[in-house]
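Up next, chain A:
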Amino acid sequence: MENAGYLFAAFAIIWAVVFGYVLFVFNRQRKLRREIDSLKEALKGKEVEQ
Partner candidate 1 sequence: MSFWHKVVVITWKDTLSEMRTREIVFSVLVFTLLVIVTFNFAFGASQEMMALVAPGILWVTFAFAGVLSLNRSFIMEKEEGCLEGLMVCPISREVIYVGKMLGSLLFMLIIEVIALPIFAFLFNLEVLSPQLVVITVLTTIGFVAVGTLFSALAVNTKAREMVLPILFLPIVVPLIICAVKASGLALSGESWGGLSSWLQIIGAFDAIFLVVSFFIFAFVIEE
Partner candidate 2 sequence: MKRKILLGVSALKMVASLYLVFLYVPTEEAMGIVQRIFYFHVPVAWVAFLAFFIVFLGSILYLWKKDSKWDVIASSSAEVGVVFATLLLITGSIWAKPIWGVWWTWEPRLTTALVLWLIYIAYLIVRSFATEESRGARFAAVVGIVGFIDVPIVALAITLWRTQHPGPVIFQGGLTPPMLLTLLICISAFTTLYLLLLMQRISMKNDEIEIRRLKELCR
């Protein structure tokens, strides 16, 4: 089982990066959606005032 360390390292890095990127992207997406919703609320509030 020589070189098992390298095999592990390569897969670990791929997984960490891919997983981390997917998490990052889905999280940012959720935050952006929330911001859009709150802005739309604020906008509706302004229209009601006028």
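Candidate entries met the following condition: all candidates are chains of the complex that A comes from, given by their letters.
Just so we're on the same page, a contact is a pair of C-beta atoms (placed from the backbone, for glycine too) under 8 Å apart; a residue touches a chain by one contact, two chains touch by 3 or more; residues count from 1.
Note that the coordinates shown come from a computational prediction; the quantities given were computed from them, not determined experimentally.
Colleague: Only one of 1 or 2 touches chain A in this complex; which?
Modeller: My answer, from the options 1 or 2, is 2.
Colleague: In their complex, what parts of chain A are in touch with candidate 2?
Modeller: 1-4, 6-7, 9-11, 13-14, 17-18, 21-22, 25-26, 28-29, 32-33, 35-36, 39-40, 42-43, 46
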